[in-house]
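Chains shown are a subset, placed as in the full complex.
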Amino acid sequence: MPHVASWKKEEVESLKELIESHDVVGMANLSDIPAPQLQKMRRSLKDSAVVKMSRKTLMSLALSESKKENIADLEGHMEGQPAMIFTDMNPFKLYKILEASKTDAPAKAGSIAPADIVVPKGDTAFKPGPILGELQKVGIPAKIDKGKIVITNDKTIVAEGETISKEIASMLTRLEIFPMEVGIDLVAAYEDQTVYTSDVLTIDEEKTIADVQKAFTQALNLSVNAVIFNKESVPVLLQNANTKAMNLALNADVLTSKTRDMILAKAYSQMLAVASEVSGKDADAVDDELRE
Amino acid sequence: MEYIYAAMLLHTANQDINEENVKKVLEAAGSEADEARIKALIAALEDVDIEEAIAKTAVAAAAPAAAAA
């Protein structure tokens, strides 16, 4: 490294050391994170991950000098204000933790809507005044109702991927709608010769639960339908057997300890049904107690 | 209710539901057989489909099973 200041050399060496001593190296984007929040996140990650901000050139250098295979590919994932994250935890878990620690933030003029921004219908805190016209000007349906400004319909004011204008950003903030998410964006993570990008790192926990349930249901279905005995299938098989036996006994009117009352009640209710038809034709055709 | 049970019994045994039969069944059951009522019953039953009336009782089928189990 010719013509390189010694502090730079030291920083590259320290990055390299961190790369070597951790299983997982992530490339993150710290843009738009207010300093206090970044402090807080660093503290909460303290035991599990190290966040290192540095110059792009120095990080590139450290990555390209590392002996870890394919790790140099991380260079291509520097975005915004890049920082490196070092950890020994599973990169999917790292991604999950970082996503979970993101917080809502106000819209900024010129930023891109991460999802549809909807202004919900309902009361606002605004008293009638010029704000009504400002709301209407940016396309929010509003009117005065009982001395308050009320939004009359849910309104998608910025679609996902669209740029948020200055007027809308300021209005959203006044409405206390914070559509942005601020936090450490993990753009990519390296582990064991592979670079995983954020789209791969995303975990759909609901789908995982649904899959677990599906697997169990399938296993139970297979056990019951193929009559394979295990802890889970036997109760269901017992139920099915009992239902079938009860159906047979009740349909064939076989009196047993379990069907007796039901069969008697069946006879009684059938009698009532016939009696009700009969009394509908002629009330005198049935005795007093059956008259409705 | 005896009259109705008598009629249902005859119906299930595929016998005619007429005065004589209803009377015979009621008497066998030690029940008083009022002629006028028998006549009214038979007349009323002429327009009633017993099978259909019975079938309607199927609606809540499963509920009692719960209680009995």
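As written, the chain order gives the labels A and B, with residue 1 at the start of each chain.
Everything that follows uses one rule, which is that a residue touches a chain if its C-beta (ideal position, glycine included) is under 8 Å from a C-beta of that chain, and two chains touch if they have at least 3 such contacts.
All values derive from a computational prediction rather than experimental measurement.
*Asks:* What are the per-chain copy numbers for the complete complex, stated as a formula using the labels displayed?
*Replies:* Per chain kind, the total copies in the file amount to A x1, B x6.
Convention: only the chains that are shown with their structure count from here on.
*Asks:* In their shared complex, at which residues does subunit A touch subunit B?
*Replies:* Going through subunit A, the ones touching subunit B are 246, 258-259, 261-262, 265-267, 269-271, 273-279, 281-282, 284-287, 289-290.
*Asks:* What does subunit B use to touch subunit A in their complex?
*Replies:* 1-5, 7-8, 36-37, 40-41, 43-45, 47-48, 50, 53-54, 56-57, 64-65, 68-69
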